[in-house]
Each structure stands twice: as structure tokens, then as C-alpha cells.
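Note that this complex is displayed minus one protein chain, with the remaining chains in position.
Chain naming follows the written order as A, B, C and D, and within any one chain the residues start at number 1.
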Amino acid sequence: MIGIYLELACLPAGRGFGDWNLRYNMALLIIDIVISGLISGSVFALLAIGFSLIFGVARIVNIAHTAFYMVAAYCIYVVTHKMGFHPIWAMVIAIILVTLLGIICYKLFINPIREHEGAVLIATIALAMAFQEVMGLIFTGTYLSVPKLINGYHVILGVKVFYQQILTFCVALLIMGVLWVLLTKTKLGLAIRSTAQDREVANLMGINEARVAMMTMGVSVGLAALTGAVVVPLTVLEPHMWMHPLIMMMAVVVLGGLGSLKGSFLGAYILGFAEALVVFLAPMGAFLKGSVALSIMILVLLIRPEGLFGVYFEEER
Amino acid sequence: GQDTIKIGVIGPMKFVQGIGHWNGATMAAEEINAKGGIQVGPRKMKVELVQADSNEFLSITDATTAMERLIARDKVHFVVGGFRTEAVLAMQDIAMENKKIFIGVGAAHDELCLRVAKDYKTYKYWFRGSPFNSSFLGRTSFIHLGTVGAILRHSLNIPKVKVAIAAEKAEWTEPMIKAAETAIPGMGMEAVGVWRPSAVATDVTAELSAIQRSEAHIIFTIFSASVGIPFARQAGELKIPAVQVGINVEAQKDGFWGATRGMGNYVATMNTYARGVESNELTKAFVDTYVKRFGETPTYTADTYSAIVHGLATTIEQAGTLDPDKLVPIHETRVYKSPSGTVAYLKDAEGRHLHELRWGPGFLTALGVQWQDGELKAFWPNKWKATPEAPEVTYKGMVPYKIPPWMVEKFKK
Amino acid sequence: MTQSFLQIKGLTKNFGGLRAVNDVTFSMERNQVLGLIGPNGAGKTTLLRLITGILKPDAGHVCFMGKEIVGRKTWDIVNMGIACTFQNMRPFRRLPIIANVMVSCLSPRAMKRGEWVKRLEAKAMDALEFAGISDMAREKASTLSQGDLKRLEVARAVATEPELLLLDEPFGGLSPAETDLMAKSIRRLHKGGRFGRLHSEGPAMIIVEHKLQWLMKIVDRIIVLNFGNMIADGTPDEIVKDPRVIEAYLGKGDT
Amino acid sequence: MLLEVANLSVWYDKAMLINQLSMGVDTGELVCLVGPNGAGKSTLLRAITGLVAWEKEITRRSTHGDIALEGIVSFDGERIDQVAAHEIVKRGLILCPERRRPFREMTVLDNLMAGSYLLKDKDQIRDNLGKVYQLFPVLQDRPNQISGTLSGGEQQMLAIGRALMSKPKLLCIDEPSTGLAPLLRTEVFQKIRGIHELGITVLLIEQEVSTVFKMSSRNYVLSSGKIIAEGTGEQLLQNEILRKTYLGL
Partner (left out) sequence: MALILFYLRKLFSVIKNEVLVLPSRVVVVLFFLFLLLVPLFTKDTYLLRIFTLTSIFAILAASWDLLSGFTGQMNFGHALFFGVGAYSAALLNKYGGIPPWGTVPLGGLGAVLAGLIIGIPCLRLRGTYLALTTLAFPIILMGLVFAFPNITGGELGISGIARLAGSRVADYYIAVVVMLGLCTIMWKITDSKTGIIFHAIREDELAVRTSGINTTRYKLLAFSLSGFFAGISGGIYAHFMRIAGPSTLEVSMSFQVVIWAIFGGIVTIYGPVGAVFVLFPLMEFLRFWQEYRILMFAAVVLLILLYMPDGLFRWLRDKIEKECPRCKIRNIATRDTCRICTASLD
């Protein structure tokens, strides 16, 4: 937001504020930026929350998170296009199937090597690659698309916004709320958080840490699928689509502080706004929006190495 | 001892571009072999294709090893294909080191051919097969822009047509943007801004809002990568009151309609082929066979077909040998017809060989195509005169350009 | 000049609203062994962390051998001659025990002081011998039991050949027999001399410990903290009789 | 016998930490394990509560460090050596582990609530919480402090408190007194005795021999993974060798 004020301040007085038209334009510009920022922020938030969850609990950096999101999108494509169901059904089916897939992958490939962080990391990379290839073999590399849950757009303060984007925003809020309740108000949440801290001692509290991790994986992957269902209709579908959001997702998560839902949520909107600012204020440099957002993340981390809401203490006692 | 001519087909085989390469080449090989092969001196030699997945979108290293493998292991005589410029540059070096004729089908960058002029002895084995280089691409799309601009001005009564430039962030678009910024005022229109989304952006609503705010009537698109799809789709969905013309490679493909869920209606782009359009007498046979065989309209990477059938095969027959050093001088001076037009190779200002395709009326021109209710129709060249003296060019199968109804509604009061 | 060996003035540290160390002022001499006691959460560990520069004080000064050390980097402070241990042991888990100690031997201070010692390993071994765990030198540190880890901590600190040794609960988790041994070793270390190739000039010490019965045997002076404040300072005998200390810390009956 | 261990052996990568060990704890007893450092006391408790087996399972595919476990452990008449650690806890065998190990990034209150994970009854949780707070008022003062920032002794209190939050049949505590100030140490011992008097069986590892022997009903002396002596405090203290070499008195 600082950028806008700078821009305003730099305007020559005679031309800038006297001119109603320009001021009107400025207001519109700000509205544009706010709305775009909110929307891309919601997409990041949805992705980041799921990723943050599984990292927070199982310390698994699940590179395949966005790959699950891709699989969900293909699932929806099949159900709507090939079988002709309504997108809502497609969404439900996709979430169920992908959650199952996630749990199976976890059981087969991740759980046995949980102790080996590096191995888990590249196992998830390999999983993502495998999904990418399988989807490529089935659907070829052509660009596909899936239908929106709600078609059309709405004009908010002069800016056209898809209903689907509004839906994204709402779902992000909803998920945030539901997860917050889940984590802080329920026994499962307590178990999830304890497991995140110390698996061994969690056992001593009677927590079945293996099952908690598996359930968290299920929830996390289910979130990825849900994200796929609400986000992918806005974009195109292809087997390599998991790479692109991956970086931003990870950036959001570290910016917010690892394992902190609140942080992921806030971080997502910060980076969303950063991107929107670049697009509107430096259209020629719109391709730099990713770089700028990442630079912001780095700057924040330099000041707060633990991210915005991460817990951090130098010394154990 | 060999009695086949081995042609390596290299491309990203998991992507449409590579599939196009392979399809075109397969058609070519089948056609030639059905006729018994290529007459090389006294012998008739069949054509054998060797597929190599360059995987070049993901790994340049892979691309170079694939090329090396084609040459060292498979011992191919010729190579066709290649798409991503960075990879083609690296592959070119390997082919040239081994003195293999490499016909590039896909990469448009000038540098590839400038190398021929700079170091003819080393790089003479390289030829451009398709498309012509980016400055010609630019020129063609400006003509499209001008054509559409005039249509808007007349039918919607817009005195000063405003143009927003949307170009993906890539090297090849840079000169085009510069040229467009000077060309647009020259055409009596006004350029209102340049937006440069990343080539793989998946959400461009912010850019579109910004463009709408600039009150542009035309969006001059310069897209070769995936961003073309979300851009067209989201613009259609948001009913942005501006028409899209220019280059949008994704819109050249049959899959575009599905990928945009029909929201890419009225998007116009430059293209090489379109169903029902004939640049010359060869076009129909090629397009029809291709469509029948592969179920889709050929895109320009399928020009491996003409590179082999009309290019290589004839040159070999004329030379009566497979020796690249003998073939190059013959090939570079030939002028021959291909399904997309007449091929001739250019020289640069100093008269050095460039092995670059020639553009213009009577040669290759490309088409201006527009999506009209699920079908890709050509609207250009329709009574086109390159210069007042030049002959008028009209290909068979042209239709009028259509303006999106929401634009008509907005401006025609 | 009558500069004290270690001089602490008005040292204060807040954590949020909590004042963990409040205006602590004292000084000690080169030849002293100082006991630091106080109830749990009194700020003892925090005080040691402030001296070693791991935490930055909010106010106050620490002068060591005439030089201000607040604001210096931890490794500088260690190389000036202050070594410390962690209350909650922090070994290099996946390294052999000997390598744990060799890291300390590699510090500029130890390297300089032991120039005549060619073999680091031998020196590290002597530090382990001092702490009584030399027989396990090649095992991974992760295999040590709680008590042995404590000893490793001490060995690591001793290996930097300090002038001032800050020990945070060196007897925690040690069995009575082993505590005895450890107490004796510490006493011996303070007397100075040589332990194999390890050279000791008999460092001054500040020892935080709750096992008073052994602490009393090795210290000359005790400082008592409570809620961050110094509430008493004196010889062991004086301290055990101090009613405030008895009330806040000792309780009745225990010595 | 409530807890019975027969011929238990534990190997960590060729090193035998527990050697054919047999012991037992009767309902209502307060048993104390003593022994020099590295004797294998903590390992024994970890083996009983299933943590060794758990560790064995999760490190199964590592290149080094095979863990092997042999012998019979039964609790409340049932064998538990094949039962998963968290299931053992459900049967009422609670361990308060060595080195405190709070859930470092969680608040004090959350830590305590995690301790009562298995309890369903809200009132009972509140009740237990009250008792823990009464024992350790410091914790009551700062329920929202992140437990990793507590002082060493405070963390020890938290760990003991956390173990007390559940409803054990047999409570195992590993060195509860480390890091506690004398005043509190006495109190903790009193509390443990109190718990014991409430009918909860206690298995205690402790170095503070002189204090524990006064309250324990029976003691085991462990050395090098073997039990070398057993008996009441008085009996053990009479043995001169034991006193000197193992108990340091």
C-alpha cells in the first residue's frame, strides 16, 4: 500500500488533486488493487493453509500438495466432462477421491520413512512428478478447463469480479474459521498440535500419533482438493500446473510463520496485495510480480526470521 | 550399406508442439514411402523416422543429449523439429558440429538464422522450416491489427481506436512491442498501455481490470505460451469490451475452444492453417489428410511435413546424394511450394545467406483467423494489398470478421 | 587499578511484562567460586545467558577483566575466557562425543593457548577424562544418558580453557556417587594445574545448582536471586542462616 | 502384580542396555528405581511404556541402529509388550519422561490439557487442573506462556503436572526432582506420596536416595542393565558396598 501513497505524493499539485477525474481514477485504482489483492490472496491462502497444516503437524514439507490439487482438478474434469455430472457433485467426488489418494500415498510412501526428513521431502517431489506424468499420459499435455461452480461476474465498485472469485474468498474465510475451531477447540486439534511438537511424548499422552498424522494428511489433501475445485475453474488445467503455485504457496507459509494458520492467512493476503500492486502500478513489469512478492517475503524474514506468527526462541532451557 | 534415409524428429513429445512435429513427419514419411521412397542417385531410399523426446520445456540438458543421441547412436542424416529457442540454440550447436542438416520447425527467433550469416561455414546446415521470424510475425499481426481497427472504426463509429498491448514476458515479444508502439499511432490509433503478464500466468484478472480501465477497444495480444488461454477465457467471461487480435498461439489450436469453455469466442490470431482455407493447391490435400489422420487441424509445428516432403526430399533428389555439403547450396537457392505458401530463403543486407524464410504476397503470409462460435475461420488475407502496386491477395475460404455482440451493444448507441 | 575480575552493574532483563533479572549488581574476583541459587524461575539461567551474550540485557553492564562485554558476540565472549554450559543439555547429537569436545578445542582461544599441543584429539580426550566419560569417546552423543550428557556439557566448557566458568546445574540428574566425583573434579579444576594436555589456570566459577549439599562444599560465596532480585550475598554459612533465603528457597529442614 | 517384567532385554545396535531383567510392581506400591548414570533406568521405563518399540518401528529403515526388544511385560494381567505405546497409556500406565520435554511451542495450559487427552469427563479435567495448579502455583499464574520459554524448573513442574492430569493406575516418573529448588522438591515428593496414598501405584526413578527411601515401599538398584539389589530402603542402606558404590552415601 505504501506504493500508492508514494504515487499520490509524487503527483504535481496543480495537476493531481485539482483534477477530479484523476482523483476518481486514483480511487478506482485503489479499489482495483484491493479487490485483485483480496482475490489472489484468497487463492494463496487456500493453498497455503493446507500445506501449513501438514507441515505444522508432521513436519512434512509436502511438495506434492499442489500436485494433489492438480489431481483434484482432473478429477473434476472427468466427472463433469466425461460423465456429465454437475460441478458440485464433481467437487464432492474429487475431494473424497483425492483425500483417499492422499492417505494411500501417505501410508505407502511417506509413513514408512517419516523419520528421514530428506527422504520424505524427495518422496513428495517424486510423487508430484509421478502424478504429473500419469495425468500427462491420460490427458496428454493439452490445456483443459473445468466449469465454474457459479458462472458469471458481479460488478463491485466498478470492478468486474467473478462469482467464482467471491466464492474463493468466502471459502478461504470459511476454511480458516473451520480449521481454527478444529485446531483450538477440539481434542483432535490438541492432538494435532501436540504431535507437531514432539511425536514421542504425544504417544505418552495416549495420542495415536500415526493416526493423527494420517488424518492430518487427509485433511490437508482434502483441502488441496477443495482448493482445486474452487480455484482451477479460474485457470487452465495441465499436468505441470502444480509447479507454478508451489513457490507462492511456500512463500506464503514461511512469511506467515511455519505451522501458523493465522500467519499463512495473513501472509497470503500480503503477497496477494504485493502482486496486485505490481500489476497495476508497473504494468510493464507485471511478469515481475512473483519476484517482487518473493522479495517482500525475504525482507520480512530478515526482520523477523520466524515469520509473522512463528514461534521462535533462541535458547532451550 | 544403408538403404534408408534416417530423419530425426526432435521435439517435446509430451506436448502439443512435439506431437505436431511427430504427426507432420509421420505423414511425410508415409507419403514418401508409399511412393517407394526418395530417389537418391541410382537408388530409391525409404525414409525412416527416429523420434527423440527433447523434453526441452523442462530440461535443456535433456534436449542436447537427445540430439546427441540422434546423431551418435541413431546415426540420422537429417534432423527436424525443436521449439524452445534456448534449447534449439544448444541443439543447433551439436547438429552443426556434426554437419547435420537441421530444419528448425517451431522456434521463431532471429538469432538462429543470424548465426548462419555470421558463421556460414559452421552454421550453414541450419534452415528455418517454420514459422518465419518474429519481425515478419510482427508485421503480419500489425496488418491484422490495422484491418480490425478499420472494421471497428467503421462499424462502431469509434473515431480514435484505443489499443492496449498485452504481451507475455519473453524475449521474442520485445521487438514486437517496440514496433507496435510506433506502428499503432501510425495506423491512426492510440496505444494506451502495455501489460506484460508472465508467460505462464494462470490468473490475469488484475491485468484485465487494468486494461478495461484504460478503455481500450482492441487488445493487441502477443502470446505464445499458456497465458493465452486464461487471458482469452477470463476476458470473455468478464465481457471485457475490447477485441483481441495479434498472436495467440494457444488460440491456433483446436483445443482452444474447450480450454476456454467457449469464452474464447471472437478471439483473433495469426495462424498457418485453418480448415477450409487454401493458400495454394497443396493446402487442401495436406490439411484434409492431416485432419482425417489425427483428428485436428495442423499447427505450424506440423510443418515438419513440408520440411521433409517439399523441402528435403526434393533437394535430395535434385542433388542425388545425402552429403550435406552438397545439399546445402541446392536447398538454400530453391523456391518451392508448400501447403502454407511458397518457400524461399532470404539473404541479409550484405548478401549473406540467412536460411530465413521469406515473407510476403506470393510467398508465405500466414492467415488471420478468428474463433467464430466454435470454429476457427480465416478473415485475412482478404483482398489484401501489401503495397499499392502489389497484387491483391485473397485465399480461398475467407469469411468476414465478427465483432463481439457485447461490444456492439456498448458502442453502438 | 582495582578493577574486579567480573563486574556486573544494574543488569536487567524483561520478557514481555516479566522482569526476569532486575538490577543485579555484584562483582567477583579471579579466585572465587560463586554459587548462584534461588527458587525456580528466579532468573539464574537468564543471568548466565546475559553474561555470555546469548541474551541481550535491557539495561546494565558486564565488565570482564576490565572490558565491557555487553553487546559482544557470544563467541567473542567465550574467546575472552568465559565458558558456559546449558541447563538443558545441547550436545551435537549425531557427532561422536569426542567431536563434541573438539569443537571447543577448535575455538581460537583453545587453539592459541594450547599451541604446544599438536593433537586436538588428545586434548579433547583429556577434557572427557576430566568429566569422566572418556570411555565412551567414540559413541554418538545421542546415545548418552541424561547424567552423562551433563558431564559432556562440562567437558565442552572446560575444553575452551576458560578464565571464568559458568555452570548451570552441573549436578542435575547425576547420581549421588557421581555428583561426588563431579564436585571433586570441579574443585580440583578450580585449584588449577594440568589435566593431561589440558591446561587449567583454575578458572573462577559461577555455579547454579539446587543440590545445596554439594554446592556448599565447593563454593566460597553464594548469591541468592528471587524474582530477579538479589536478596542475599554471602558465605555459605551466612546464607543458610538468612531468614529470607530460608523462606524463599530452602524451606525448613533441608540444608 | 500390577506390572510384571520378565526377562526383558533391550539392544540398541549391538549394545545391550537392558540385560535379562525381571521385576514387578504390586498394586498400591511405591517402587523406586535407583542406580548410577547410564544404568538403563530410563531405558527400562521407555521399554515398559512401549516407547522403545515405537522407536524401533519408526527407525526400522535406517542404515544403523537396529533396536531389539525381548521379554515379557504385562500390565494388569495382560501382556503389553506387543501393544502400541498410546494404547498402553489408555490402560492407565503413564510415564512422565526424562528431560521434561514439554510441547515447546504450546502454551502451559495447552500442555496440561494434552495431559488430560484421554479423559472424557470435563469436571474431572477441571478438578485435576485445580490440583496441579495448587501444587504448582507458578503454572496458574501464567497459563498462556509458551512452555519453551519457561525456566528449567518450571518446565519440570509442567511435565509433572502434565502427567498428573491423566488418570493413571500406574504412574512412572523419571527423575522428577532434577532442577527443582529444595522447597519445591520437598513438596513434589510429598505430592507423590500423596498420590500414592490416594491408591495410585507409583514407579519412580530418583537420584535423591535419602529422601525417596523414606517413602518407598520397595526399591530396585540397577546397574548395567541388570537388577543388582532389591529391598526396602532400610535393607538396602544396610549393605555397605551398595551404599558406597551405588548410592553414594
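In this text, contacts are C-beta pairs under 8 Å (C-beta built on N, C-alpha and C of every residue); 3 or more make two chains touch, one makes a residue touch a chain.
Predicted model only: the values in this text are computed from it and were never measured.
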Mind giving the shown chains that are in contact with the missing chain? A, B, C, D
Out of B:D53, B:E190 or B:D348, point to the residue that touches the absent chain in the complete complex. B:D53
Of the candidates B:V47, B:V76 or B:A90, the residue in contact with the absent chain is B:A90
For the chain that's not shown, point to the residue among C:G10, C:G66, C:P108 or C:G193 touching it. C:P108
In the full complex, which residues of chain B touch the absent chain? 13-14, 51, 53, 55, 58-62, 64-66, 68-69, 71-73, 85-87, 89-90, 93, 109, 111, 115, 169-171, 174
Contact set of chain A toward the excluded chain (per top definition): 55, 61, 63, 109, 112-113, 115-116, 118-119, 121-123, 125-127, 129-130, 132-134, 137, 243, 246-247, 250-251, 253-254, 258, 285, 287-288, 290-292, 294-295, 297-298, 301-302, 305-307, 310, 314-315
Absent chain, residues of chain C that touch it: 52, 54, 73-75, 78-79, 83-84, 86, 90-96, 99-100, 102-104, 106-110, 120, 138-139, 156-157, 159-160
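Throughout what follows, only the chains that are shown with their structure count from here on.
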Where chain B and chain C are represented by their mean Cα positions, the distance between them in whole Å: 76
Whole-Å gap between the CA centroids of chain A and chain C: 48
Sequence positions of chain D contacting 2 or more other chains: 149-152, 155
Mind pulling the residue numbers of chain A that touch at least two other chains? 316-317
Touch list for chain B against partner chain A, complex: 14-16, 19, 57-58, 168-169, 193-203, 205-207, 209-210, 212-213, 226, 229-230, 233-234, 237-240, 250, 253, 255, 258-261
In the complex, chain A touches chain D at residues 112-116, 187, 190-191, 193-194, 196-198, 200-209, 259, 311, 313, 316-317
Name, in rising order, each residue of chain D that touches chain C in their complex. 12, 15, 34-39, 42, 98-100, 138, 149-157, 175, 178-186, 207, 209, 244-249
